[in-house]
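Inspection log for the structure reproduced underneath, given as structure tokens.
All protein chains of the complex are present and in place, except for one that has been dropped.
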Amino acid sequence: MNNSFVVQFWKRILLGALLFMLLMAIPVAIFVSVSENTRDEEKAVVKKDYAGDIKKGQRIFFGQADLGENAPVCSSCHNTVEIDSLNWYPSSYEIGSKFENKGLTEFKKAVLSPSTPTMKKVHATLTLTDQDVTDVKTYLDQVAVDGLTPKKPVIKNTLLLILLTIIIIIAMVDLFFTWKVKFKVIHLVVILLAIAGQVKIVSHAAIALGRSQDYSPDQPIKFSHKVHADQNKIDCLYCHTTAEYGKNAGIPSVNLCMNCHILVAEGKISGKYEIDKVKAAYINKKPIEWIRVHNLPDHVYFNHSQHVGAGKLDCTECHGEVEEMHIIKQVEDLSMGWCIDCHRTREVNFNENRYYGDYKQLHKDMKSGKIKKVTVEDIGGTDCAKCHY
Amino acid sequence: MKKYWKSPEELSYGVNTSQEDKFELDHKNAVIDLFEKDIPEKATSRRSFLKLMGFSISAATVVASCKRPVQKAIPYLIKPEEITPGNASYYASTYYDGTEYGSILVKTRDGRPIKIEGNELSRISAGKISARIQASVLSLYDDVRYKTPMISGVDSDWGKTDVEIINKLSAINKEGGKIVLLSDTVISPGTIKVIDLFKEKYPSLEWIQYDPVSYSGMLVANNKSFGKQVIPDYHFDKADLIVSFSADFLGTWIAPVPFTRDYSKNRKLDNGKKKMSKHIQFESGLSLTGSSSDKRIPVKPSEGKVILGNIYNLLAEKAGAAKVNVPKSRIDINELVKDLEMHKGNSLVVSGANDANTQLLVNKINYLLGNYGKTIDLDKPLYLKKGLDADMDKLVSDMEQGKVSAILFYNANPLYNFRKKEKFEKSLDKVSLKVSLSTSPDETSLIADYICPDNHYLESWNDAEPRKGSFSLAQPTISPIFDTRQAQDSLLKWAGAGMDYHSFLEQTWKEYIFSLQEKIANPKEFWIHSLQDGVFDVSSSNETAIPPESIEIYGPVDIKPAGEGLDLVLYETVALGDGRNANNPWLQELPDPVSKACWDNYLNISPSFAEKNGLQNEDVVEIAGLKVPVFVQPGQAEGTVSLALGYGRDNTGKVANNVGVNAWPLVTLVDGAQQLSIEGVSVKKTGKKHSLALTQTHHSMEGRPIVRETSLEAYIKDPSSGNESHEEAERNKVTLYNEVKFDGHHWGMAIDLNACTSCGACIIACQAENNIPVIGKEEVKNRRIMHWIRIDRYYSDEPDQPMVLNQPVMCQHCDNAPCENVCPVSATMHSNEGLNQIAYNRCIGTKYCINNCPYRVRRFNWYKYVDNDKFDYNQNSDLGRLVLNPDVVVRERGVVEKCTFCTQRIQEKKLDAKLENRALRDGEIQPACVQTCPSEALVFGDLNDPESKVSRMFGSERNYHLLEELHTLPSVGYLTKVRNVKAEEINDAGHDKHA
Amino acid sequence: MEKQAYIVGVYDDEEPLIEAARKFKDEGIKIQEVYTPYPIHEIFEIQNVKSRLSIAAYIYGWIGGLSILAFMQYAAVLSWPLNYGGKPENSFPSFILVTLVFTILFVTIMSLTTFIGRAQIFPGKTIDIIDPRSTDDKFIFVFPKEGTDRQKVESLLKSTGAVEVYDR
Partner (left out) sequence: MYKTEVRGLLVEGGKTLGDVTRDVMAPLETRSPNWWRVVFGFASLMSIWGIYSIYITITQGIGTWGVNNTIGWGWAIINFVWWIGIGHAGTAFSIFLLVLRQKWRTSINRAAEAMTVVAVLCASIFPALHMGRIWNFYFIVPYPNTRGPLWVNFNSPLFWDFLAISAYLLISASFWYLGMIPDFASIRDKTTSKVKKAVYGFFSMGWLGSSKEWIRFEALAFVLGGIAAVLVVSVHSIVSTDFAVGVEPGWHTTIFPPYFVVGAIFSGFAMVMTLMIIIRKFYRFENYVTDSHLNAIARILVFVSLIMGTAYLTEIFLSWYSGNRYEMFTFFHNRITGEFTPQFWAMFISNALIPQLLWSKKLRSNITVLFIISIIINIGMWFERFNIVVTSLTKDFLPANWAPYHPSLIEVGIYVGTLGFFTLGVLLFFRYIPMIAISEIKGVMKFNKTKAD
């Protein structure tokens, strides 16, 4: 092919594409950024009758103020930044919120004469003057309003998208104007790869829209499934009582928690702080507002008893290795394809459950060896109206 | 059938210790902010929390933007044992609103009632309920209900209200002033005891039971004949010949549901039965009952009386009894009398006239025919109607004379439905204390000094004795949504009883009703048992005594000849009855079984009258001062026009206000009984138009074999008679592709057209079960009604004397469904259980399936019907949406929907079977329509099971499929209608003449 | 783009042009390009230019048709067989129309692409217009200046009725 033709052709196409991309960049960026879960909360400021030095308080909290050699640094246990992992110790925000509406004396008492052994041990070397306490309290009040420092974003899709756009622009500029790289093929490869990357990001964002795989929100109580299910070997169905016979697996009510926690008042590592929340809920008659992790759209009917009770599925098949999770997380994407895939391969208790006796033809086929197993699909498990009505 | 009964520990409900009380209250206050601020939170039960809880999950998931909302999951603080979130519980209860009685099961999900079903243990309603009872659950979530007690129209609280009322009542009592309690018929033994207690405290109390549609004439007549002021129980199943004079016993007369059930028992021809009852109806307007009859003779009401007299005379002549003075009837009745004589002891003559003389004649005729003790039971009378019309007039004159100092309105709304409401209102001025116990605003409560809102019946304790010896209990299924109090509690409070109605009722049952039985030795156990069952019947022998022979027609009877003028007949509609439920949008939108009109009342005129006066549908005429549109109703008797009661309400709520005209003022009083027929009216054209919302506008089958009918005579000769085209279709059946075989289940439904009376209960049951929106008059007029099941009604024969054919039509679940094939996006296809399924979320709304469905059973969501001010019905408010069934998706704008055979119910029962490790039982799965059908015309089951009832019905020679010649292979079968007439009568009237 | 030097011969009618083309061919002088306002089939023959686009289109047709049939077979029978109104999963007659239309669509798109590639035209292509009248009413021959016997060409042009001969 004529070289000038190729160059010209690509030039036009790419310039067109560039223009198009610049036009599309704004909506796409918005789209991609909103498809990432974000949450805003309203904040209100409460007036106080004391006023300390926030800066000073912050310095104390971060251990920058000189409090003596052995004084523990608050922030080394009480995180001030949002974290993914589980920190049993209350974060600065939690402390702040807990004491937000309480007086200085109460705060001071809690800090300097703690009740739990862990705290006793750690706080033993802590010496604070009244002024220090006021400063820290003022700082924490502010934290209670502002919340934790958001964690540093890992490379977010939006940024990646912009980066790729920049790469494309640079490659194009070089291709047409600066001519630094002699081999034109390199430009093309770079541009094509970058575009492919962008398409991938956008399509993934589009698919993930309305999905929430890996969703793992902060819960009001640092409830660790690992501690309960793994270390203490509590069966799933002990708490999620209705999974076998009800539509919902059920989030245990506080009285169920109290079955154990009336005795277990203090965790080995976690101390009292989190368990106290359960107790508080029970005493104050305030149910705990858990954040729902596994959400299905309204147009899907899902029944736990069908899967756990009749289908004899293990919880982990859909929820993953919950007993390994400190913070519960949605492991599967819960997409329709995921459901259907399982329905296509999963065997039903065809011979054990007398209900299936009605499927005479399948039984005949099974007996004659025509089929080896009966999957959910064989008995209509991929029909629309099994889940959508 | 497995039901989840109320569990014993729940019985402590209502006797909360104060600590628990506080606990619950705080607890609820905490969550109430989360969901809903509109509902005042006062009630003190865990159930209200559950209600809100259930609501939060279903409502909070509307994804409005791309942002994923954080969904909170709030568990119970302390989970009640008997509630599993996401699973339904059923509680036995009782419905009685003064017009209809039903023993019911209330289905609750997460603590809120969402559906009413029939209680199969009841010997009266036997698991079947009417459209009105089905719809009653919606009125629980009515926004207009009174939310707090009110003093002179200003919100108040119970403490203050009680103190003031007690003070005033005591003062009146001291002065010896008369206190009147005006209620409708009270059938609750408990309530009667409460009123007795109230009377003890205030001896000047006069209790008047006032029935707007009264049976006063019958009560008086029976008193005169037998010394019993009661309504007897009728056994339509035992009658082989039923002659009814304007008694719409399948639609509105006394107890339509039990009557329909009994009636259809003797109309069905299943299992090769060759005998059925013969039903002859004399009436003016075409009623539901008339349309089901074998022979319907349109007559003027006055003519009906003449005919009765003639029948009596012929019978009396043979029996040698005294005759009455009666002019000769224009209608030849010799044949009928002969027939009646042949059916001595198994015939039944009933009359809907509220006139003691006519009822005396009827009594005498039945007596001469030996029907007492056989088809009529005086020993176990029905208590459903007790009001005497004379009492009301006496009350008005008492009030005018200033004799009445206080009046309490309990389920009574005379300012709407009393014939002289102006006079009543004026005389009320002289009453110093007016207290209304109304649940929601009505015409009467507006003028009351004190409004002490009653609970909705689903929030209340109660009992009932609809028939002597048959008791039932009502229990609350949700704590009061608003700050309301049960009327009985109010009365007890004012009577200073220091006891709430719950314990009072329990005590009453333990003391009195307990003693009526011997089976259970422990009163507590008896109470729990009754509460679980919902009903209690005194066991007694089925034999009934024949009343003494000494009855005589009271006084000399002279029957006037029928007048020549135009008669106006007022009637109750099946949907609205006397109008007390007018604010229920489901009922307003239920098409009348005969006219297929909704959202209006109208003057029915006969086609010949219309022609004579140049009137057309929708022309507004003036009659007795009312301006109403006319509706040309085939079968309207010559010389009569008829108009429905129950419309024209004001200040009742956005649904009922200004719908239709109020016809109650036209009622007249003759011989101390309110008459619903008025002689000598005139109709004047106004030249205006008022549009009517009709759901069917073409009434002839055009000679098509749609509803197939035959005569009993022909049927006995050849069971497949009338169904010849079925054979033809079977013969011509060729198929390009092999028919699909269904392994496992193949759901099907059989509909016995002989049993269906077109009462419409199935329509409302379906609406409640499947979250079907109400669309309002304008949209119904645009022919967009959303009901998934409809009842087609065709006329054959002459327009002035038509034969009526009814046919319920829902999705036929065709195995070769034309609709499935044309959906481009695979939103609708066939399940391996033979269901025609639709995935709403896949539908893009091309409406091709609607066009390609020869049955036109698919519905399109033309607008957004939820949360849209243009459709300001129950789905437009948070409260109204609480009635939604959480198992069924609320459809979005722009998607097609249709009958699913209640897939959710099929799945539920299948799951139950799997969990219990057993095979499904026949009849276990009941779609909502089947469950409620009072005549059991609909049967659902598995066609793969040769023993199932539906398979047997499919095997009947009468079975055919709608439009089977199209080879759509429907899973719904119809059984031909058989009329108990001679073969030539069908041929005359049958299919070809009107083509 | 760099401009090449040409000898241009202009005719104002079709017949002399064809005559001339024949003559040049007989003389063994290669005409670099002929520009005409409309297609002249005789010139194609003389110049011996050919297009194999129709063969390509035929092949595209087979590819498109077979692939859509295979796809439908996969989607409707293998991937997720569904029961639409009792029809068999592979309801072939229904597939015919889709196959037909998709084949046409496929051939169109592929032929267009091939045309653009082979004829090397695309929107906004920069070109060297030899004589703007060639799209109006003139027919022109173009010879490269280098390696052409100018005299002979010019005389031949003149003799065959060229109205104008010029260098460019």
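We just call them A, B and C in the order they show up, numbering each chain from 1.
Quick note on the criterion: contacts are C-beta pairs under 8 Å (C-beta built on N, C-alpha and C of every residue); 3 or more make two chains touch, one makes a residue touch a chain.
In this text the structure is predicted, and so the values were computed from the model without any measurement.
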| item | value |
| --- | --- |
| Contact list for the unshown chain, restricted to visible chains | A, B, C |
| Sole residue of B:Arg123, B:Lys685 or B:Arg783 that reaches the chain not shown, by the stated touch rule | B:Arg783 |
| Residue among B:Glu341, B:Glu425, B:Glu618 or B:Glu892 that touches the chain left out of view | B:Glu892 |
| Footprint left on subunit A by the chain that the document does not show | 207, 333, 335-338, 340-341, 382 |
| Hidden partner interface residues of subunit C, rising order | 14, 33-40, 43-44, 47, 49-51, 53-54, 57, 61, 71-72, 75-76, 79-80, 82, 84-85, 87, 91, 94-95, 97-98, 100-102, 104-105, 107-109, 111-112, 115, 118-127, 129-130, 132-137 |
| In subunit B, positions touching the absent partner | 696-704, 706, 779, 782-785, 790, 792-794, 807, 809, 818, 821-826, 829, 842-848, 850-852, 854-856, 858-864, 892-896, 962-963, 966, 968 |
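Assume only the chains that are shown with their structure count from here on.
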| item | value |
| --- | --- |
| Chain centre separation in whole Å, for subunit C relative to subunit B (CA means) | 79 |
| Centre-of-Cα separation between subunit C and subunit A, whole angstrom | 59 |
| Shared interface positions of subunit B, touching two or more other chains | 829, 831-832 |
| Interface hub residues of subunit C, defined as touching at least two other chains | none |
| Sites on subunit A touched by subunit C in the complex | 1-2, 4-5, 8-9, 12, 340, 382 |
| Complex contact set, residues of subunit C against subunit B | 82-88, 91 |
| Complex contact set, residues of subunit C against subunit A | 1, 80, 117, 120, 122-126 |
